[in-house]
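Chains shown are a subset, placed as in the full complex.
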Amino acid sequence: MFSVGVSDHVMIAHSFADPTFGPAQRLHGATYSIEIEVRASSLNVHHVVMDIGAMRTLLRRVCEGLDYSNLDEHPAFPNRTSTTERVAEHVAGELARLFGELPTDARATKGATLRVTMRESPVAFASFERPL
Amino acid sequence: MFSVGVSDHVMIAHSFADPTFGPAQRLHGATYSIEIEVRASSLNVHHVVMDIGAMRTLLRRVCEGLDYSNLDEHPAFPNRTSTTERVAEHVAGELARLFGELPTDARATKGATLRVTMRESPVAFASFERPL
Amino acid sequence: MFSVGVSDHVMIAHSFADPTFGPAQRLHGATYSIEIEVRASSLNVHHVVMDIGAMRTLLRRVCEGLDYSNLDEHPAFPNRTSTTERVAEHVAGELARLFGELPTDARATKGATLRVTMRESPVAFASFERPL
Amino acid sequence: MFSVGVSDHVMIAHSFADPTFGPAQRLHGATYSIEIEVRASSLNVHHVVMDIGAMRTLLRRVCEGLDYSNLDEHPAFPNRTSTTERVAEHVAGELARLFGELPTDARATKGATLRVTMRESPVAFASFERPL
């Protein structure tokens, strides 16, 4: 099994409606360091899982939809539910869509999976993994 | 598949009885950076795998049973067998017990697993993974 | 010259009024990893620059004045001027005040300086340094 | 499931023949930080997956076959195909061979797997995983 990964980051504001989150119900924010990993059982014709340059470009495009914004107003997270898990799931969905638009020879081989890991602080992270 | 993780650290002394460990048979010590990760196929009612705050609190409680101690005298590691793998297994067992005492809505969904990774130096780590 | 340092982090929302900051004029946020360092030419009676435990406790107290908040509403940063440099200066001022209230034997020796470094992303940081 | 890992690094030159890699067709180079991980369902008689010291020694030996070299001239990567994925696959193969020569009591238990992860920059990595 092969994998390849790249990283980027976004800086967002948000708050949570659910009282379970205590002080995080207040408007605050986070720098999310985002690492994405694509896993595949074989390499494509270019001897890679996917091209790192293409991955970085598409990850940046997804990041631009979140960067310098208030997630409380983002349609993907209704009712102030932008937990790190939900943001990772959203990023994975957007990436899977963009990866699907790549030319065939730039894609990962059949059966590949995508994992998005988001570090919100030196002591906490969440991730989401799905098929491509 | 979702996951969430938090980290903490402990500072311990220990030594190994087994001659295979060479100089590590002498009394020495380690700072263990501990990262725990819970994986689950779905999120709970709070849109998270588990609450990060609860995870950090319970990990700290488990750390307190090890921090500033000599593992050669700890009942979990008889005959000076506190290899990093065994310490990770011990931490995972303690955490699984504490997680099981949480209110239902604070737990990870059915089928979740727990991984404990312990970094003992910039160049070495060990981990243990088990069901919750 | 000796130094000692500890770290912590806060998660805040903010925005900038100054058009020079482009997209950062929008409400967004940051996780600030904060590392503080105290430098002194000699050690105190306990063979340390300052006690690490006391430093961590007081840094946490200062962090609590910022954590999970919107800096646009914080009196220390009027007119939405909470640049990382200004936040570092603020944290240093608060810490210097708290360090000054410590018992004499817990303080750094005469002439010590304090540096506060704040990492806002994997690729950017700012710091402020002042006498204690 | 247990795992244990160690790390090292190599500094190499290379270039790619495939036009898909753009500027990386030019002769350039990389520092590869290499982390290897062995996973096994049980520990061996020494209460470890494998001895960290043995792992570091053998990883260094494999590194010596790459360090301070131009991979364009290395027989394992014909036609300038030393993508990070292919280098990880090569390192894993070399390590599996050396691990197989260890005395029985120094090996991982039956069914163990090996993962080799190579970080080529702060924002990119690739890995390869195989049975031992």
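As written, the chains take the letters A, B, C and D, and residue 1 is the first residue of each chain.
Basically, a residue touches a chain if its C-beta (ideal position, glycine included) is under 8 Å from a C-beta of that chain, and two chains touch if they have at least 3 such contacts.
Since the model is a prediction, treat every value here as computed from it, not as a measurement.
J.: How many copies of the one sequence build the whole complex, if 4 are shown?
T.: Taking the 4 displayed chains as part of the assembly, the whole thing totals 6 copies.
Here, only the chains that are shown with their structure count from here on.
J.: When you check each chain against chain B and chain D, which touch both of them?
T.: Looking at chain D and chain B together, the chains touching each of them are A.
J.: Shared interface numbers for chain A and chain D above half of all numbers used, same, or below, different?
T.: Here the answer is different, because the shared fraction of interface numbers falls below one half.
J.: Between A-C or B-D, which repeats the contact pattern of A-B in over half of its pairs?
T.: Most of the A-B contacts reappear at B-D.
J.: Calculate how many whole Å lie between the centre of chain A and the centre of chain D, each centre taken as the average of the chain's C-alpha atoms.
T.: 27
J.: Between chain A and chain C, what distance separates the C-alpha centroids? Give it in angstrom.
T.: That gives a centre separation of 30 Å.
J.: Measuring centre to centre with CA averages, how many angstrom lie between chain C and chain D?
T.: The separation of the two C-alpha centroids amounts to 41 Å.
J.: For chain A, what residues touch not just one other chain but two or more?
T.: Where chain A meets two or more other chains at a single residue, that happens at 7, 122-123.
J.: Would you pull the chain A residues touching chain D in the complex into a rising list?
T.: 1-8, 43, 46-49, 51-53, 56, 105-106
J.: What residues of chain A sit close enough to touch chain B in their complex?
T.: Within the complex, chain A contacts chain B at residues 18, 20-22, 81, 83-86, 88-89, 122-130.
J.: Which bits of chain A are touching chain C when the two form their complex?
T.: 7, 9, 11-14, 23-24, 26-31, 33, 67-70, 120-123
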